[in-house]
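One protein chain omitted, others in place.
We just call them A and B in the order they show up, numbering each chain from 1.
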Amino acid sequence: MTRPLTLNPDRLFPAEPATRAVAQRLYAQVEDLPIISPHGHTDPEWFASDAPFANATELLLAPDHYLYRMLYSQGVALEDLGVPSRKGPSGADPRAAWRILAANMHLFRGTPSSMWLDHVFAEVFGFDVRLSAETADLYFDRIGEALATPAFRPRALFERFNIELLATTEAPTDPLKHHKAMRASGWKGRVVTAYRPDPVLDPEHEDFTAEIERFGEISGEDVQSWAGYLAAHRVRRQAFMEMGATSTDHGHPTAQTADLSEAEAEDLFRKVLGGTFTPAEAELFRAQMLTEMAKMSLDDGLVMQIHPGSFRNHNRGLHGAFGRDKGADIPTRTDYVRALKPLLDRFGNDRRLSIIVFTLDESVYARELAPLAGHYPVLKLGPAWWFHDSPEGMRRFREQTTETAGFYNTVGFNDDTRAFLSIPARHDVARRVDASFLAKLVAEHRLDEDDAAETIVDLAYNLPKRAYKLDEPAAERTPELV
Amino acid sequence: MTRPLTLNPDRLFPAEPATRAVAQRLYAQVEDLPIISPHGHTDPEWFASDAPFANATELLLAPDHYLYRMLYSQGVALEDLGVPSRKGPSGADPRAAWRILAANMHLFRGTPSSMWLDHVFAEVFGFDVRLSAETADLYFDRIGEALATPAFRPRALFERFNIELLATTEAPTDPLKHHKAMRASGWKGRVVTAYRPDPVLDPEHEDFTAEIERFGEISGEDVQSWAGYLAAHRVRRQAFMEMGATSTDHGHPTAQTADLSEAEAEDLFRKVLGGTFTPAEAELFRAQMLTEMAKMSLDDGLVMQIHPGSFRNHNRGLHGAFGRDKGADIPTRTDYVRALKPLLDRFGNDRRLSIIVFTLDESVYARELAPLAGHYPVLKLGPAWWFHDSPEGMRRFREQTTETAGFYNTVGFNDDTRAFLSIPARHDVARRVDASFLAKLVAEHRLDEDDAAETIVDLAYNLPKRAYKLDEPAAERTPELV
Partner (left out) sequence: MTRPLTLNPDRLFPAEPATRAVAQRLYAQVEDLPIISPHGHTDPEWFASDAPFANATELLLAPDHYLYRMLYSQGVALEDLGVPSRKGPSGADPRAAWRILAANMHLFRGTPSSMWLDHVFAEVFGFDVRLSAETADLYFDRIGEALATPAFRPRALFERFNIELLATTEAPTDPLKHHKAMRASGWKGRVVTAYRPDPVLDPEHEDFTAEIERFGEISGEDVQSWAGYLAAHRVRRQAFMEMGATSTDHGHPTAQTADLSEAEAEDLFRKVLGGTFTPAEAELFRAQMLTEMAKMSLDDGLVMQIHPGSFRNHNRGLHGAFGRDKGADIPTRTDYVRALKPLLDRFGNDRRLSIIVFTLDESVYARELAPLAGHYPVLKLGPAWWFHDSPEGMRRFREQTTETAGFYNTVGFNDDTRAFLSIPARHDVARRVDASFLAKLVAEHRLDEDDAAETIVDLAYNLPKRAYKLDEPAAERTPELV
């Protein structure tokens, strides 16, 4: 028995009628605004080559760890889902993998994945029956057919999705050839890169040594010396800015920063490069490098993003067999108050610098992050992130940060995704949740509706553009005027 | 002036009419389902002897630390409430103790205790006036009279409560004579035991040395050797399984696990047995024993329950005078990500193993437990526990775990109680809270009502049976098929 698939126009809005009516009005202000996606992980090759996507499994299932981690938790083998391992591509039949997803859709009840998928199914592919064991083949076939048509090529979808700007994330050692190719192609779509130096900055990264070598090659600097290593960063940051970058991104285990003397930093760099460092020294090097990155941002204007608190590759066996980024990253308790102090002591009041801080530890929203961002001129709060990029997670973010930091120390929504087709769904969820949050404030007479209507446009559009400096050449940026 | 006692049929449902209507429909699906109580602390002697309960105080007040801890916090002496001390039974007059409770019912406003009590008063005893100073004697007398009748004997209540299965919890040194007696009696009520080895496994347990000795006697193994000690566990686990056990339960101060070599474990055991261990060694021994228990579960199929994070007997004076379990246990901050890693590194991907994790630290729901359970095949989330076994606590559990772990990595409700008469009340609250949570998802178009209707039955009935392997002999269990 198939069941109908419909996207209710009031989804995610509060049930109470008066509040819902406000939410509807507020959402109408932003429903059709272009998408600003300043932080994500889509593959720039898609837009450079504009080659068609292969099939439902390769497009929607195998790259989406939200989906396969849940299936894995219930005993499904990753091999059966088309997920590639260290040995290479999965040998799974894509259709068989898709059927497993279809038969287990109940696992996603109440999760954002089910809302995102339904949005993609209904809006992007036009399905009007739900995905289930019965409709698995229908879905697989119809998606496959669609993907073979020009309208479903990456650039066509980008335009259909009304994306004004999309940032991808690359390592300093990436030659950015896809970004160059995109520009060379004359395509108007605005896809920019972001500078993610973790692999050349985290001594505990599994590719650190090899990446450092590549870093020297691509920058033309002597990265075996501290001065040369820093120069290499400057060179590559400049190259990234030429490909549109306005931000850097730092995915550290903690938010620790440091402010060592020149001599101490140089010593530490030598140790780290020698490979004879302790975990504490690796941590200290990462900490120092955040401060070094801040110094460079004072010069070149790149906005810093700090994404700490994930215990990467927690599942030892799975990491051994499948490698990184396979859904086995687990958040940990994260301190910000002491961790950020060395950097803030140095630059916390310098209005030329802008740092966007994220967390996977919601207990710090009201306790640490909102008070910090509600005071320091350099700090802004990134949106609810990763596991918390969900209706309840976004609601908690607003409820726990707004009263101390306000709306204007936040930076709008990040989709943070490699699931390209879900980008409109994710932004739509964020806009609906913000509309609902604001509607509650209006319905409880805590905010006037005219103010709410202005605020929601800022949240959806103006704040991300301003926070990520998307309207101005980074070199000419000015402190925000009041 | 007496005031009427009524249980509103819509209690705990959201006030918004459309949402409430959904909640009513969902609740109707589960209202009359049998009770599965896979984790609790009722006394098996009640069902073995089927002797009548004594009076209101001995049945409802003196064993319920939720009640007397609150009264104690406001200055009432435990001696006056019929609570036994290390010196023996309280000398308090049961009626006088009951009057103290009755005069202080305002202290319980907004607490689950008041909802549970009112449910017991109205549903089990048929009261239609509220308990207060004025009605204290009426209550005491009527309850006393009722308890003297056959309909209020333990087995009759068990049947009236529609309990399909009830698990008690016993130490390995318990001869299980009440369970044997129950079986021998021919009574059809399904009361099973669960294996709670803390007293023979926690070197810091006040009875550790004496319990180890008893452990040797009852198992017939040489528990002075590491091999013999482990063998004794195997022997007793088998004996518990003969009395229906399908699970073990571990109430450790932390969730720490370890994976020592055989030689290290044996050394540590010798130290621990010698009584010359440090706190860190006691912690390491408990940690290692969780991994040992997991190994045994691979063989015998018992589901593991880990209940960490309580600082037991926090009140030194009270513990000295009254002993354990007197309401002075206080939750502490608890880490799971690092603590569980040694065990998960060893067995985390082994689908034969099933571990149900609980917490008293709600800050880990979204940050640690949901991501862990939403990834590892061996992990499931136990329900909101102890202090959080309450409407707001259960709501927070669902709001903070569902989006990442879904409903199907949870295991239904545990009443965890020694207050036998409150069992139907507690399950009813859980069903109402789940109905309300699901109704909100439906009313906000985040979940279809047909899916919600299926889910609530799973939460109330199917998931606990499956998670605790209640339908199959443990030895023949199979990994869940997808």
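Operating definition for what follows: a residue touches a chain if its C-beta (ideal position, glycine included) is under 8 Å from a C-beta of that chain, and two chains touch if they have at least 3 such contacts.
Everything quoted here is computed from the prediction, not taken from an experiment.
A.B. asks: From the list A:61, A:76, A:117 or A:405, which touches the chain that is not on show?
C.D. replies: From the options A:61, A:76, A:117 or A:405, the contact with the absent chain belongs to A:405.
A.B. asks: Per the definition of touch given earlier, which of B:178, B:388 or B:427 contacts the omitted chain?
C.D. replies: Hidden-chain contact among the options goes to B:388.
A.B. asks: So that we can see where the missing chain sits, which residues of subunit B does it touch?
C.D. replies: Considering the whole complex, subunit B reaches the absent chain at 3, 8, 10-16, 69-76, 100, 103-104, 106-112, 114-115, 311, 314-318, 327-333, 360-363, 387-388, 390-393.
A.B. asks: For subunit A, which residues touch the unseen chain?
C.D. replies: Its contact residues with the unshown chain are 14, 16, 18-19, 335, 337-338, 341, 344-345, 348-349, 351, 363, 366-368, 370-377, 379, 399-400, 402-409, 440-441, 443-448, 450-452, 454-455, 479-482.
Convention: only the chains that are shown with their structure count from here on.
A.B. asks: Using the average of all C-alpha atoms in each chain as its centre, how far is it in Å between subunit A and subunit B?
C.D. replies: From the centre of subunit A to the centre of subunit B is 40 Å.
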